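All protein chains but one are shown in place.
Then we have subunit A:
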Amino acid sequence: MIEQARLYLYNAIARVTGAAVSLFARLITALRPVWLGCEPIADKRVYFANHTSNGDFVVVWTALPPSLRSQTRPVAAADYWLASRLRSFAGRWVFNAVLIDRRPDMRTENPVDQIVAALDDGYSLILFPEGKRNTTAEAVLPFKTGLYHVAAARPDVDLVPVWIANLSRIMPKGEIIPLPLLCTVTFGAPLRLNEGEAKADFLLRAANELRALAPVAT
């Protein structure tokens, strides 16, 4: 009974917090979703995006229509999101993140299995295949292999490249106060693993598809 009440309370707080975070992101960035290569429909998908800022999955999540938002879970690093009670609540309850351990020696679960299990449960996912935040001058860092393994395990799931523009300037690594600049989230054409496609070829192709969504470098 008390346990039940606690769940309801957590859920309510999580919903309000999620709405507040989205509203804040919109006010700061006048966030604009651009559906270039696909439509915002309730297909099971893996959205994979460039990673330059702490706020990355928040803006992708906010750019999705509310009906899709509750069906979409970000894949995030457990060591970061479980580091404090507040983050832990945000990660588990507000964003319903799939928390994976980045340290291979400490793992109890295989990250790819966790991701595939979430897909099988009917969720779409937000994934950052570069593995860490990109602070270099390169548009995207070489992809880690996770995206390939997910594509190989579930070849019928659309992989949608998502380009987040400007967020590295809005919220650079180490800064606390966001700069209110315009942010556009561009959704490209879905791709899948081709039959017989090698791992390296696929990862290069996916990275190129993502890079192609970036606005012309200024």
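Just so it is clear, a contact is a pair of C-beta atoms (placed from the backbone, for glycine too) under 8 Å apart; a residue touches a chain by one contact, two chains touch by 3 or more; residues count from 1.
Note that contacts and distances are computed from a predicted model.
The complex appears with one chain absent; UniProt names that chain "Phosphatidate cytidylyltransferase" among the candidates "NADH-quinone oxidoreductase subunit J", "Carbohydrate ABC transporter substrate-binding protein", "Monovalent cation/H(+) antiporter subunit G" or "Phosphatidate cytidylyltransferase". Here one chain is not drawn; of A:Arg15, A:Arg87, A:Lys132 or A:Arg169, the residue touching it is A:Arg169. When the full complex is taken into account, the listed residue touching the unshown chain is A:Arg32, out of A:Arg6, A:Arg32 or A:Lys132. In the complete complex, the residue from A:Leu82, A:Val112 or A:Leu181 that touches the missing chain is A:Leu181. Interface residues of subunit A facing the missing partner chain: 30, 32, 166, 169, 172, 175, 177, 179-182, 216, 218.
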